[in-house]
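Only a single protein chain was left out; the remaining protein chains are all shown in position.
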Amino acid sequence: MEILLLAIVLLPLLTALGIKLVDKFINETLINFLTINSALLSFTIASGMFVLLTMEKFEPIHFTFFTWLTSPEILFEFTLDGLSGIMMVLVTGLSVVIQIFSTSYMSQDEHYSKYFIYFNVFVFSMLLLVMSGNFLVMFFGWELVGLSSYLLISFWSKKQSAAKAGNKAFILNRIGDFGFLVGLMLVLSIFGTFNYEKVFDEVLAGNEQSLDLIVICFIVGAFGKSAQFPLFSWLPDAMEGPTPASALIHAATMVTAGVFMLVRISPILQFSEIGKIIVITTGLLTALIAAFSAINQDDIKKVLAYSTISQLGFMFIAIGSGAYVAAIFHLVTHAFFKALLFLGAGAVIHEMHHEQNIHKMGNLKTRMPVTAAMMGIGTLAISGIPPLAGFWSKDEILASTFANGGIYYGFWALSLLAAFMTAFYMGRHWLLIFHKETQNDVTQVSEAPKTMLRPLILLGLFSIFIGFINTPFFHGVEKVLHETLHSVDITHLPEGISLIILAVISIGAGFTGLLLAYLIYIVDILSYFKVKVPLKKELKLLSANTLYLNKLGDLIFVRGLKLASRKTAVVVDGLMIDGLVNKTSSIFYNSSKRVSKSQTGLVRSYVVYFGLFMLLLIGLFIATPWMLN
Amino acid sequence: MLDIVLFAVPAGLVILGALIVIFAKNPVHNAMGLVLTLASLAIIYITLNATFVAMVQMLVYAGAVMTLFLFVIMMIGVDKPEQTREEIKGQTFLVSGTLLILGGIVSYVVIKSGLKWDLWFPAVDYTLEGTPDLIAGSLFTEWILPFEIISILLIVATAAAIALAYDTKPRKKL
Partner (left out) sequence: MIEVSTDWYLTLAAILFSIGFIGMMIRKNALIMFMCIELMLNSVNLTFITASRHFGTIEGQISVFFVLVVAAAEVVVGLAIIVSIFKKQSSASVDLLRASRG
């Protein structure tokens, strides 16, 4: 029974290899057949295993593939518990839905098979990551996910910007991976093993001082993968890749790997005060910066990219407040409505013949009603309007933050601000694309094909109803994660009336954001009341350029590094080292030239020298008294 | 008294001749000075009871060698007066330095030992006559090997001289 775990992980890999092998012989239909069937199979097995797990009261199921080293003991093992079960079902399910969408979106593309090969490799890596039984296997998955992401981002590799974006993603990811790797080494050196359960048992047994360092290293890794400040600038650029790939990778799965990893190590994280502070402040900062930048973006996908960064910030805020269940819950709901939004954007792009600037769109709801409705559901979900999914998860995060008290009241207030901004820019997004009356020529646009619409509708339904798995009345996710997090100190929601008040406030923030977006962009209330927003143009530029953070990073790291390396090459290498070597040889040359001047070739000077030294010798002889009397 | 005079006069002539050798302008004068030195030295040898050596000295040195010198001077050195200005850099300085050191050492030795050299071995009290049979008796028995070698040396020297000075230009056919 345990070997099915291995089957789930390996099935996408085998699919990818299979497509690669028969690539020359088959056409699109056969590829579709192959890949979607294997995805369905994975999903079925995964759900089956999850049901099995539920029946066993979420007792972890282990499977060891092989033993790599015996001392220290390093195995290649998989674990299925509540946490990895949720992720597994999520990944495989979304893989099915998005692959169905991709068959229509990517058709007629010349690299059709390559896309599905990369896609399946990615699913394999993600499954490896979430179902890992020890840190090392997770690291394999971690690295492979980064690689697949790079491959998919720079999919249209002939385009210069795509290739650059792929590079940027991989390099910034690498910085995070460095932290992860150092953390790995520390774990091995301190605990002597990579296995989760053994490590956690040891941590709970006795408090160690060096936990802070391990935690910080892993946090750096999470920052790289989950696009937190300062390693987030790769995600907006990653929109160069195909939209369905973005939907899977940069909405639902890869970027949540960081969140998943931090929840996985929550038994260690809970003991590190400094780690939690870093997580929550960075999450907050990221959420605010990303939300601010999203307000003035022009590209349909970039808005969603910044939105993803912002929502990931929310998840990190949850982790920092100790609300691990809320973080995972938000991860799940966010996966659904963000995938929905991305796929909807993909449908729009496809129908607009790859035009991505939202100012060139408008009033599309009459021409693409189903897509508009589904995107509308997604927008409402992300803004936190009940009873849609986003409300339950976002509210749980905000309430948990509030429950911690002290400085966390301030954190709560800022998170509320971020939630308000989220509603605002998402409202702008939807309104400008679908609702606004416009002069643009949109008569060519028609509804998206059925193959694209069906996934959208499916995801839309899920976005409405998935929130009910973890309400304050029915803690479904908490029950699932109970066994995994039984040793962790989780922050619980405040009780009674304070909970209701908090909920009302957050709903109000959501509504206000949407309303404000409607007023400003559709009714154009600012010019109506002749309200002058101070520094409007500067604020717009600031937002559009992500607070010029990109430029700053470029200046410091790229140009700075180039300058430093040029300086080193010229000064240190050229002047100092070469100079040293040359100087040594020239010293010898010059001194030998000077000494050779004494060889005059003249007999008379030789005679003089001869006599001189002979006299000196005699003088020496006379001066030292001979020993005989 | 006679000893001193018999020593002082030839000694003075020797030194005079040496000075002429190094200070004269005309090369022929140099050669004459050298002859004077050699002849006076022969006289000193006689006072030292080395009669045979004195004869040989007169014959070989003052006779043959000086004749050779004079021939070569005739061939070469009489035309141009020699420049007295020193051309080599630093030579004057070095020479004067050497002279100073020399003078220093000599005066030191002289003063330290009080005008009398400290000879480590005492003189013998008998006089040895430097007669030919005494010399020959030692030369042809104990020192026969060096004797043969210097005869070879002489032959080699002659051959070398001819080889060096040989004129390789073909002579005009008469």
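First chain written, first letter: the chains are A and B, and each begins at residue 1.
Definition applied: a contact is a pair of C-beta atoms (placed from the backbone, for glycine too) under 8 Å apart; a residue touches a chain by one contact, two chains touch by 3 or more.
Every value quoted in this text rests on a predicted model; they were computed, and no experiment measured them.
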To test your reading of the contact rule: which positions on chain B touch the chain that is missing from view?
3-4, 6-7, 11, 14-15, 18-19, 21-22, 27, 30-31, 34, 37-38, 41, 44-45, 48-50, 52-53, 56-57, 60-61, 64-65, 68-69, 72-73, 75-77, 80, 82-83, 87-88, 91, 95, 98-99, 102, 106, 116-117, 119, 121, 123-124, 126-128, 130, 134-135, 138-139, 143, 146, 150, 153-154, 156-158, 160-162, 164-165
Residue list for chain A contacting the dropped chain reads 596-597, 599-604, 607-608, 611
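One rule holds for everything that comes next: only the chains that are shown with their structure count from here on.
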Counting only Cα atoms for the centres, state how far chain A is from chain B in Å.
105
Over in the complex, which chain B residues touch chain A? Could you list them?
88, 90-91, 94-95, 97-98, 101-102, 104-105, 108-109, 120
Of all residues in chain A, which touch chain B in the complex?
600, 602, 604-605, 608-609, 611-612, 615-616, 618-619, 622, 628
